[in-house]
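Handing you a structure now.
With one protein chain held back, the other chains of the complex are shown just where they sit.
Chain nomenclature is as follows: A, B, C, D and E, assigned in order of appearance, with residue numbering initiated at 1 for each chain independently.
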Amino acid sequence: MKLKAMSAAILAAAAVDADAAPPTPRSERQERGAAMLEKVDGAGGVQVVGTLAKSFPDFAAYILEYPFGDIYSRPGLGLREREIATVAALTAMGNAGPQLRVHIGAALHVGCTPQEIVETVMQMSVYAGFPAALNGLAAVQEVFAKRGISLPLAAR
Amino acid sequence: MKLKAMSAAILAAAAVDADAAPPTPRSERQERGAAMLEKVDGAGGVQVVGTLAKSFPDFAAYILEYPFGDIYSRPGLGLREREIATVAALTAMGNAGPQLRVHIGAALHVGCTPQEIVETVMQMSVYAGFPAALNGLAAVQEVFAKRGISLPLAAR
Amino acid sequence: MKLKAMSAAILAAAAVDADAAPPTPRSERQERGAAMLEKVDGAGGVQVVGTLAKSFPDFAAYILEYPFGDIYSRPGLGLREREIATVAALTAMGNAGPQLRVHIGAALHVGCTPQEIVETVMQMSVYAGFPAALNGLAAVQEVFAKRGISLPLAAR
Amino acid sequence: MKLKAMSAAILAAAAVDADAAPPTPRSERQERGAAMLEKVDGAGGVQVVGTLAKSFPDFAAYILEYPFGDIYSRPGLGLREREIATVAALTAMGNAGPQLRVHIGAALHVGCTPQEIVETVMQMSVYAGFPAALNGLAAVQEVFAKRGISLPLAAR
Amino acid sequence: MKLKAMSAAILAAAAVDADAAPPTPRSERQERGAAMLEKVDGAGGVQVVGTLAKSFPDFAAYILEYPFGDIYSRPGLGLREREIATVAALTAMGNAGPQLRVHIGAALHVGCTPQEIVETVMQMSVYAGFPAALNGLAAVQEVFAKRGISLPLAAR
Partner (left out) sequence: MKLKAMSAAILAAAAVDADAAPPTPRSERQERGAAMLEKVDGAGGVQVVGTLAKSFPDFAAYILEYPFGDIYSRPGLGLREREIATVAALTAMGNAGPQLRVHIGAALHVGCTPQEIVETVMQMSVYAGFPAALNGLAAVQEVFAKRGISLPLAAR
């Protein structure tokens, strides 16, 4: 309910901009994107986009539309796999800390286990180096702490 | 069989180096790594490491040991998910073309569908930009062509 | 004329996919994007996207829609400035050679002078290092040679 | 006046080092660079380089000399275009937050409109991904807030 | 003594995990790695790994084993050169601030002069751009301040 209202607020904020924009029928993509954002990221993602919409409503709209309305809404790859891919990429790139934290939360939200997330981040030591993995684990630690997930994880 | 022989060759090449190396009991990790490399990457990965071992035997040994003997051998994340994470990261980083192609092959080898791979690469447009995704798709196209996978993929 | 036909071909290729996709009224964005692509990149961009559409029609559609239909179609920044920004970014990132070459061509196409392009690339030595600028200049040289632009440029 | 004095202070600090350096007649480049730094970045850039000169006088001198004395002083590309290129590159690279904030200020200082800056940063979502653009917009927001530029910008 | 105890603590923490892990005789590599970590990084590195081991004992073990037990323990390149290489790489990559600070400390610890470190970081302006070098110098300043090394360094 609360999330519903927040995602309505996102659309409202974006709508301000939509008036000024060229006459594109993009509301359906936005709605699909807002629903997907809520499904994928839960409160975390909705809050990020909602805050963004206050200052940059067009860009908030684009985020609803392309990443969530188009890409995440596609069949052919599960949401768990999509979040593992995103956590892997953001850890490897190492220059998107806030987004990495949001997507660690999203990974938990769509059903990845804490262990799957830790494994994904640790694996990045192979492809992007130990510092990237270490900084990724620091983000994991921060997100897990907020959600009451104890570290170290119990033995597998 | 042929793969078995090749992975024996890797160990043999690495063994030359192991003689000179400090007395570390690392043969078990190497064996586990060589088996995992074969399981994950099949011929592609074995060939890459085998060729490497001729010029840089120590580094070939490290690749068997750490990425494959240690990381990929861990429980807690499936091989399909590990390859999705790797394809995502290498596409996003955009500076490791040969390794991306090997891991697109590995992803197929461990059971990812062609569509899952294409979706993973396309998703990177969101996190690393359209050029990274485009170059990733070019690698996909090359690997799929060699394996007789037709593009475009049939409608989902 | 020829470009018109090619951009129709892009839409046709993308349309195949649109049938399978969720029922989104995105044809208007695609048309706007295809027109903008032609305006910005001319033959180079259209050819790249047309070729892409044969293997990855969905992604070709996204490229028409988001980068060109949404972003480049926005008011508030001239096309010359948009291409300078893109040439700068791709030179600095250094991992998107094919796209850099397309956008050097696009920069010329929208009216940037050869000198402006060379200056933009050289400036990247400050922000991304001399190798990034050197590799960018190699791309400039290649594109200029195809278009009969002699180097060195005449004294300013 | 105050800026003049600050840039004199930069030269003074750098001069300490110049004594120790090989006998290079580089004072003219430094003066040209200091004047250009003031023209381009105003107080922000001068302050950054002045602070730097206290700890690393040689490097402060190099910054006056090469980026500002050599590159920014070249004809063939306007200062507005140079700042758009720099904002684009630093947003895309995503690992130079302090410098990005300085150059968002510099872009305003040389006459870029707030909208041109926002458009440049948003465009980077295409080339470097949405996280890079989001982190760039966060920097925009911070710089604009200090300068009393309200967000969202009025409809175009 | 204190360091000895800390590195014993690292092994203890890692041992918890080793019980759960596959039966790999890796204790020797760990011991060699812990000794090398202490030799290279002194208190800084030991503290980082010790803290890490509380939350991610496996990854702490890997850090002892591969970077320190395997790579840094190899003959053929001096520790001073190894730290110069690492400071150079982390400065150039620009997305690993905490690790850069640790390795600036490590470089001092293995006998690099403050000037060698400053020169290495400044040189990165050539290869990775001035922002990377500036952010590297900021890290140098922070580490030097904690160790009572005054800046600017005395004339060479």
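Criterion: contacts are C-beta pairs under 8 Å (C-beta built on N, C-alpha and C of every residue); 3 or more make two chains touch, one makes a residue touch a chain.
These figures come from a predicted structure and were not determined experimentally.
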Contact partner of the left-out chain, one of E:S55, E:S125 or E:Q141 = E:S125
Request  = Tell me which residue among E:A43, E:A89 or E:L151 touches the hidden chain in the full complex.
outcome  = E:A89
Task = Decide which residue listed in D:Q47, D:S73 or D:T113 touches the omitted chain of the complex.
result = D:S73
Remark   = It is residues of subunit C that touch the chain not shown, namely 93-95, 118, 122, 125, 129-135, 137-138, 141, 151-152, 155-156
Key: Interface with the undisplayed chain - residues on subunit E   = 66-67, 71-72, 74-77, 80-82, 84-93, 96, 99, 113, 115-116, 118-120, 122-128, 156
Key: Those residues of subunit A which, in the complete complex, touch the missing chain   = 92, 124-132
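Following the convention adopted for this analysis, only the chains that are shown with their structure count from here on.
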Joint neighbours of subunit C and subunit B, given as chain labels = A, D, E
Interchain contact steps from subunit C to subunit E (minimum; 1 if touching) = 1
Query = Per the centroid of Cα atoms for each chain, what is the distance between subunit C and subunit D, given in Å?
reply = 27
Touching two or more other chains - residues of subunit D = 67, 90, 92-96, 99, 118, 122, 124-132, 156
